[in-house]
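In this view, the complex is presented without one of its protein chains, the others remaining in place.
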Amino acid sequence: MTEPCFDVAHLGHVELYTDKFEESLDFFTRVYGLTPSLLEDGCAYLRAFDDYEFHTLKLTRHHTTGVGHVAYRTASPQALERRVAVIEAMGCGIGWVDGDAGHGRAYRFTDPDGHIFELYYDTKIYEAPEAERPALKNIAQRYHGRGCCPRRLDHLNLLAADVSVIRDFMTQALGSRVTEQIQLDNGRLGGCWFTVNNKSYDIAYSEDHGGGQGRFHHVTYAVDQREDILRAADIFLENGVHIETGPHKHAIQGTFFLYVWEPAGNRVELANAGARLILRPDWPTVTWTETERKKGQAWGLKTIETFHTHGTPPVGADKKG
Amino acid sequence: MTEPCFDVAHLGHVELYTDKFEESLDFFTRVYGLTPSLLEDGCAYLRAFDDYEFHTLKLTRHHTTGVGHVAYRTASPQALERRVAVIEAMGCGIGWVDGDAGHGRAYRFTDPDGHIFELYYDTKIYEAPEAERPALKNIAQRYHGRGCCPRRLDHLNLLAADVSVIRDFMTQALGSRVTEQIQLDNGRLGGCWFTVNNKSYDIAYSEDHGGGQGRFHHVTYAVDQREDILRAADIFLENGVHIETGPHKHAIQGTFFLYVWEPAGNRVELANAGARLILRPDWPTVTWTETERKKGQAWGLKTIETFHTHGTPPVGADKKG
Amino acid sequence: MTEPCFDVAHLGHVELYTDKFEESLDFFTRVYGLTPSLLEDGCAYLRAFDDYEFHTLKLTRHHTTGVGHVAYRTASPQALERRVAVIEAMGCGIGWVDGDAGHGRAYRFTDPDGHIFELYYDTKIYEAPEAERPALKNIAQRYHGRGCCPRRLDHLNLLAADVSVIRDFMTQALGSRVTEQIQLDNGRLGGCWFTVNNKSYDIAYSEDHGGGQGRFHHVTYAVDQREDILRAADIFLENGVHIETGPHKHAIQGTFFLYVWEPAGNRVELANAGARLILRPDWPTVTWTETERKKGQAWGLKTIETFHTHGTPPVGADKKG
Partner (left out) sequence: MTEPCFDVAHLGHVELYTDKFEESLDFFTRVYGLTPSLLEDGCAYLRAFDDYEFHTLKLTRHHTTGVGHVAYRTASPQALERRVAVIEAMGCGIGWVDGDAGHGRAYRFTDPDGHIFELYYDTKIYEAPEAERPALKNIAQRYHGRGCCPRRLDHLNLLAADVSVIRDFMTQALGSRVTEQIQLDNGRLGGCWFTVNNKSYDIAYSEDHGGGQGRFHHVTYAVDQREDILRAADIFLENGVHIETGPHKHAIQGTFFLYVWEPAGNRVELANAGARLILRPDWPTVTWTETERKKGQAWGLKTIETFHTHGTPPVGADKKG
């Protein structure tokens, strides 16, 4: 038996592009409830109250929407070296970069669909200023209660032309495990959920029917309780945020979800996984057939059409919308 | 930097002794909501609805209460061999046993306080019979809704004469990380929380003031939501179960808790950690001083006296009680 | 100013017809979580754990589905006499009946759509047998935790050919207040919500597009928390109950809802209104336009088609389904 790989510790941060920077920033801070660590010209470093790093979301002013890059932190400096060696051997490496305001040097590479990834170990730990210091010292920042107030970055979802190719890539490059997947009748993979640790997933890929490349589906932060998501639905409603679908429970992974579109159009989720974890080291991939997926979500909600068509940046028909 | 160790995957099961077997079994199945995989003469193999293994609690008829043994599953067969080598070198090994109804061969050893531990890799996966098959195939058993209906085994807490010695032992033997601890004014450790994975802890030790050896403090299963714990409080109330303290939020680890005593006197907890996980690979131990601990639990509840005195099997004054 | 009327205290019970008596009874007791007070041949008297009367749901074996009768309890014997005088003057009275196992004599009458109503004051108070006695004596029965375990009967919804006529009828006959209503573009009322007390509604009527008469839309019991409804969704899922729509929040009345069909096809809801009450004595009816209703439910869920077409007993196309 090949031993499981633990080189990559966790998803570190996501860079999101917005062509409505001010509106997006207002959404992510006042409504969604993230806290800025640094606001630069056209760039905001944001994090949830219990994210231990300087930032988990980098919001960047851009001529379009979508994802800038995705970063994972490794378990150690040695693990970083091992991964870089593997990735270079795979031939998809870009090379070392200095890292931005939130962390040290990082190794960049691309997935087969053109999304840019980073691996890093050296990071900047968030130090709460006086006003944000928590009453209990085992959390990173005080529970501020502003907006939806999620606890931490949870996962992201990317679109790709061929999810099967991504499956091979992610398991090799990051040593990820495939916890669940959708097997379409045409032999293709409709979606694939990966994890590098005990979370049930930290990244997922869905098949892109829009013909784009390197596109983004959504990013998700975790709240502590499902009630936080019901409460968030009212907050989104009162703030005029477009609620796409939810709250409801996913059949796949069982997470309780709520999807909205931030002002620039990027899809953002709030989710709660309850006490579910993938602790089993030899977890067998759960495969869902197309027939099973047609039953809709866990409690019968039909998956909304835009969930299959809307990605960022928009392409084709969606672009005009 | 020494690299983190990932040899041990997770806490596997706990064997609990009871001198009121029938009453304890009724409590754990009907009220607490575990499901038996196997009932033998004087022995019950129990599990929560999403525990993937054959059992996570072995309830054994005995002349007293307390813990029989504690078992962890390793990440691979190779990892098991590595750990056994370390433990044998530490001089605290007992040797290989065949394993009981729930798993294959296991290596036994003792901690410095005399508690018996097991490490194993080969395990028996729970196969849900027809009536217990879940509607969604990514959970182990259907959500049956019986009693408190916890999702999975979470952690246990043991008493020890010297927690400092235990800290060195656990970090060496299992490669556990110390996520939080209590530093008493007298220089001793009052308590220590360990984890081998991304859960904030899977085992904790508290100083035994009773003069016993190898004693047990409590075992805990996790529910998905804090509301499940409030609901459980009513279930315990209506079933005449002794509620010791809670529901409330721990200052240490931030878990939402409820402690009860099962009919034989063993302390049992229900807990919810929200979305909190220890994803940071270089997590620095959080140390609480005696002064900080005097503030009570997170929202001010004073820690109840019996929490410091009651363990199983009882010793001294507690024994007569 | 005319003074408000307080003659009618609350909705008392609903008689439901089923052509699958055993399956329906199993659903209402084991899955939905009501408790039988009396089981007779072809008739079950059921109640929720905190309903103070002998029964709030009478389940009757019948050749079809739908509602048998609807009963309200008056505030006093004198109030009963006053209401009977009003109803007789309205010309829709049927006359006095002895009452069944659950209450004393009752006055029967019909609404303009042919549904049968009862008014009564003398009632049989539920006396919990030993095994059902609550730990706290201010609730009617112990919190048993079986199935969805609702607290009390909340409301029902009936279909009618002309809701405007019903509005006049209910306000006159029972002295009900109209808390909310739907004003269609064609001048008709699409729906109307009534209350006789501080609950936001105890009965609602929706326009019947099916051409039937005296038909039933749904009956609803209240749970304490929204989490109870999310939990119930899993219970319905695991027990193969058809979930029609939800959980979600109604735009009208703001209740958090979940609709299922019991085995015979009658629609049953679980709901939670939070802390919302109609305490204002001069509450002005909230009127929703057709345009407003097209926005869907509170968080955007589109109202499912069957919600407008499915009633019991079935008529027309629905009948064949």
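Each chain gets a letter, A, B and C, in the order it is written, and its residues are counted from 1.
Throughout what follows, a residue touches a chain if its C-beta (ideal position, glycine included) is under 8 Å from a C-beta of that chain, and two chains touch if they have at least 3 such contacts.
Everything numeric here is computed off the predicted structure, so don't read it as measured data.
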item	value
Contact residue for the chain not shown (choose from B:Lys249, B:Arg267 or B:His310)	B:Lys249
Options B:Val86, B:Leu184 or B:Leu237, residue touching the unrepresented chain	B:Leu237
Hidden-chain contact residue, picked from the options C:Arg105, C:Arg188, C:His209 or C:Arg280	C:Arg280
Residue of C:Thr60, C:Thr171, C:Asn197 or C:Thr309 in touch with the missing chain, whole complex considered	C:Asn197
Identified contact with the non-displayed chain, of C:Leu39, C:Ala101 or C:Leu136	C:Leu136
Touching residues on chain A - with respect to the absent chain	134-136, 142-145, 147, 225, 227-228, 231, 234-235, 237-238, 240
Missing-chain contacts mapped onto chain C	1, 3-4, 6, 9-10, 50, 52, 73-79, 136-139, 150-152, 154, 180, 197-199, 222-227, 251-254, 272-277, 279-281, 286, 288, 298
Contacts of chain B with the absent chain, listed as residue ranges	226-227, 230, 233-234, 236-237, 243-249, 256, 298-301
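Criterion: only the chains that are shown with their structure count from here on.
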item	value
Centroid distance [mean C-alpha coordinates] between chain B and chain A, Å	32
Shared interface positions of chain B, touching two or more other chains	136, 225, 227
